[in-house]
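All protein chains but one are shown in place.
Chain naming follows the written order as A and B, and within any one chain the residues start at number 1.
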Amino acid sequence: MARMKAGEIIGIRGPFGTPWPVQEAEGNDLVIIGGGIGLAPLRPALYYTLANRSRFGKVVLLYGTRTPQDILYRKELEALRARFDLDVDVTVDRAGSDWHGDVGVVTRLIPKASFDPASTFAFICGPEVMMRFTAMALQKREVPLQNIYLTMERNMKCAIGLCGHCQMGPLFVCKDGPVFRYDRIRDIFTTREI
Amino acid sequence: MGAPARKQKPKVAVFKFASCDGCQLSLLDCEDELLPLVGHIEIANFLEASRAVGKGPYDITLVEGSITTPHDAERIHKIRRQSKLLICIGACATAGGIQALRNFGDVKQFTSYVYASPQYIETLKKSTPISDHVKVDYELRGCPISKAQLIETLLAFLHGRKPVTPPHSVCTECKRRGLTCVMVAHGTPCLGPVTHAGCNALCPSYLRGCFGCFGPKETPNADALGEQWIRMGVSDENVLRAFRSFNAGADVFRKESESHE
Partner (left out) sequence: MSRPGMDGQFGRVVMARDGIDALIRLLDRQGFRVLGPTVKDAAVALAEISSTTDLPVGWTDAQDAASYRLVKHERETLFHYTVGAQSWKQFLYPSRTCLWRARRAGTELRIESGASPEQKMALFGVRSCDLHAIGIHDRVFAEGSYRDPGYVRRRSNMFVVAVNCSKAGATCFCTSMSTGPRATDGFDLCLTELTSPDGITYFVEAGSSYGQEMLAQLPSRTANEPDVSSVNVMITGTIRQMKRSLETAELKPLLQKNAEHRQWLDVGKRCLNCANCTMVCPTCFCVTVEDTTDLSGNAERRRAWDSCFTLDYSYIHGGHIRTSPQARYRQWLTHKLASWHDQFGSSGCVGCGRCITWCPVGIDITAEAGAIRKSVKIG
């Protein structure tokens, strides 16, 4: 796709499945946590929040990726960092001496992030292990489990519940998800190879 | 989606190592499909079809045969350096072929039976797949390969997409065709459950058990199949023989044959 030129044709089906519950989150603090490429699916939620900034309390964006070179939307993140109505914190797994930011997994940013746990919504997207530990860290800060949302990835061949590939226990990630409320999938989510 | 407009046609070369030419012949056998294909590629080296040898580098190199001599072990490195994309075709190139049977015995002894002056026969102890020597970009299984898969693979690389050559069992193809399972309904031992798809269950369609031409599938459980054959009354010797044929050198098949020695 990256090699396509203007004027070429691509086919799109959709949209399918569940979105980030941005409207339910209004009136609360919002923590958006991305791991690696997982920042991409969170971006529309962030745009919505910023476009309706007054409807939210504190808004925090936590982003973890492998190395400084892997940072997605780098310029955009820098611009966002300059805003006063948004906390942006970025960490990398490993970096050279020219990196002045945090080093370590994204979960380490959670204890020091500033939000009011009792009235916070959290949106998470990243690799499954990252999401598992992130949800645990949020739980530790006593963010209500029903306010934590994450988005799952599975093989998808149809997106409409007919090919079977995206099953995760009883759920079809394509139509029941991909965005799930954590308390509803916690047991499945923690089963290996499900 | 369409074939990208190119000034130059991609150069395709075919190289042969220790093998019977069967796979190269499959390429020639693709009459209907090959003719239009020739319009889209430049065949730079294909001794089976013509004597002209075009110079490298090649966009796509098809390699047939296994490595059995020190000279070949060097030659494959040269070919690799000349090739953007190296595709191995057939059981010889992907698993060492039938000639990998030597891996189980003493080569010197073999050559002394076969040749009058065995000292002139320069050969390695083992017949090994290409991937033991150089990086391989794609493998097409089979003894011989399936021409449908060959065309599919060439088309896919010409269009810059992933070829559709699924690594699941022959049983899947067998059942999609609605064939009667020879193992369950006739008691005929069949290697289908551990063999890589691609032949469209050719042997079961002729009421024969699968011979395993396409080698081990993804995550094959040869152990459990071997045990079932024994329960069906197949002798250890015959289990060994079945696993020790065209893909005798493939790890899982080799181990299974050894466990019935």
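FYI, a contact is a pair of C-beta atoms (placed from the backbone, for glycine too) under 8 Å apart; a residue touches a chain by one contact, two chains touch by 3 or more.
Computed from a prediction, not measured in an experiment: that's the story for all the values here.
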{"item": "Option from B:57, B:70 or B:166 whose C-beta touches the chain left out", "value": "B:166"}
{"item": "Absent-chain contact - pick from B:129, B:193, B:215 or B:249", "value": "B:193"}
{"item": "Listed residues A:3, A:75, A:112 or A:192, member touching the removed chain", "value": "A:192"}
{"item": "Residue numbers in chain B that touch the chain omitted from display", "value": "1-3, 36-37, 39-40, 152, 155-156, 158-159, 161, 164, 166-169, 171-172, 175-181, 183-187, 190, 192-194, 207, 218-221, 224-225, 227-228"}
{"item": "Touch residues of chain A, complete complex, unshown partner", "value": "7, 9, 11, 127, 153-155, 157-158, 160-165, 167, 169-170, 172, 175, 191-194"}
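What we mean here is this: only the chains that are shown with their structure count from here on.
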{"item": "Between chain B and chain A, distance of the C-alpha-averaged centres to the nearest whole Å", "value": "44"}
